[in-house]
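Complex shown without one protein chain; remaining protein chains in place.
Moving on to chain A:
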Amino acid sequence: LGLALYAGSLCAVSGATFLYHDYCVIGAGPAGLQAAYLLQQAGRDYVVFERSHAPGSFFALYPRHRKLISINKQYTGKSNSEFNLRHDWNSLLSHDRRLLFRRYSHDFFPDADTMVHYLEDFASLLKLRVQYNTAIIHVTLEKNEQAWNGHYFLLTDQDRKNYKCSSLLVATGMWVPNVVNFPGSEYVEGYETVSINPKDFAGQTVLILGRGNSAFETAENILGVTNFIHMVSRSRVRLSWATHYVGDLRAINNGLLDTYQLKSLDGLLEGDLEDLAIIKDKKGKLHITLRFYLENRNISAGINSITLPQDELDNFATRAPYDRVIRCLGWKFDFSIYNRSLRMMPGKGNIKKYPQIKPSYESRGTQGLFVLGTASHSVDFRKSAGGFIHGFRYTTRAVHRLLENRHHGVPWPSTVYPITQLTNSIIKRVNEASGLYQMFSVLADIILLRENATAFEYLEEYPVGVLAELEMQTGRKAPNGLFVIIMEYGRNFSGADKDVFYYNRAVGEAQHAWQSNFLHPVIYYYKRLPTEREMRLRPPDWPLPRPDAIHHIVEDFLTDWTAPNAHILPLRRFLENCLRTDLRNFFAESCFLFAFTRQKLPPFCQQGYVRMQGLMGSQELRHHAVQAGLLQDYSHTDFLGDRHPDSHDGSRDQLMRDHAIPVRPLQHLVNAKDE
């Protein structure tokens, strides 16, 4: 009874006691803490449940060899904090500058313990409400008309304590090891428990199952002391520098590729693990055979009765016996805690390890259940960075903004600018924005045009997959057309089998920008918001449906898109042609002339000069403009024989060009005679 009085936030339903919060977050890993921070900043009623006694328990164990492969770049030569986040893959987002990862580690590839330490600090310094030692073991729904989503989420922990929430944010990560069952799989050691002491492998022959970073990391660790290592998996190796996907094999782990290709005994094989079988001989050596050979045999009859591949094919590749077999097959989402009614279904094909979610990160099965962090990677698996801290810190923020709009009537944050700032606002974002850069092709900046295109509203980092629902999801209106700013790699550039070092892989000319290969900004223009049908029917590999116009800002070696002629000018022309207006800047003198000689003024004069904010320009600048032929110098010209100033102010030097007819050389005659 004493409990029921507790702060009035307890209620009794059908005899059980529930502790209520608007938001429940499961998991105090990076994504859970990121969500907690955002909820706290917004002043929401939330709680985070963590089964361990401290945040980031996954990092306390993994990676086993303790080296994180997310970069921690100390120096970029820039002080721009937003830009620097592009090269800081470990920090979470917060207002506190102490909570930047580079203050925790100087290593480019930091130690996993540092991450644990960082997450502890993040939770404690920001006073996030995390309930430790609480393992949620069951989640079910309670129908209720009053609830935000028509139902409450009922959570039960290991002590049978119950919790009730309106919205459930699942940030449990991926921690259930992937296991393959085949005859002899009992001889296989798992990545979770295998020794990380190289000495234990001295003089041994090792077979590793799997071909991801954990497999290579394991191999890297013992490479120098083993006889040799073989690595087997179904698919060929995917190198992250060829696929441009940070989850593929990173160069830091790829020592085994070297020793394989240089014929230093290690090797890589492709084969389906389902067909595999392992047999242990009397000496404890492990032999590879195929499930096919075992089918009609009695294994207990002993190794000698079993056919080995090399009996038929005496140069069979893995005929040498192994001392150890290690499984490094990655992890999957823990589906076990959800009641059937939540319909948490695994994805299909290569995303079956993830729960099914929509591009808005909401579960396909249950309204109000959002999946955050690594477990939400099905949206951009093998494409972008949504499975990693430097990606999901932004998608988590996007989910939070969706929730703020949906449940609290707080529309997506936006800034309204006059149209003269259009080019600038895009250039600013594509040069510094980290969310666009990390979550390329997934998060996009949206520019909503106001009537008559005199002003626009700028929305940052909206999940592009739900573009069709923009008005509903953000609380902003898009009746006059919109621009979508997104970053993309060149189509057909990335891939496991692609040569990414071919000659002339980089485009330099702005006019060929659409063929850019490396990450570069792309701007889509729609006269009206695409519909859901259009989103569904979009071309394959396109993040968005066919726009009314598209612009690519040419890729840049320095990722610095501020060049006036190669980057800004073509962008301005694109924007001008979409809006059918003139977005050039003018000195006050030009505006003065236009004010007296035209009934209409260009936007820059209208929004600047006429409002007494004209750009006078220094003497030198006006002199340069005159020399460029873009400004008429009236102080030295006489009246007659000069061009009419009304014809557009454009490049006069072209007009000055000699109009004389070229003298037709009579070389034809000469040539003909020579013949």
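Quick notes
The rule we apply is simple: a contact is a pair of C-beta atoms (placed from the backbone, for glycine too) under 8 Å apart; a residue touches a chain by one contact, two chains touch by 3 or more; residues count from 1.
Simple rule for what comes next: contacts and distances are computed from a predicted model.
Choosing from "Protein YIPF", "PITH domain-containing protein", "Thioredoxin domain-containing protein" or "TXD16 protein", the protein name stored in UniProt for the chain missing from the display reads "TXD16 protein". Taking the complete complex into account, A:610 is the one of A:265, A:313 or A:610 that touches the chain left out. Within the complete assembly, A:582 is the residue of A:22, A:189, A:469 or A:582 that touches the hidden chain.
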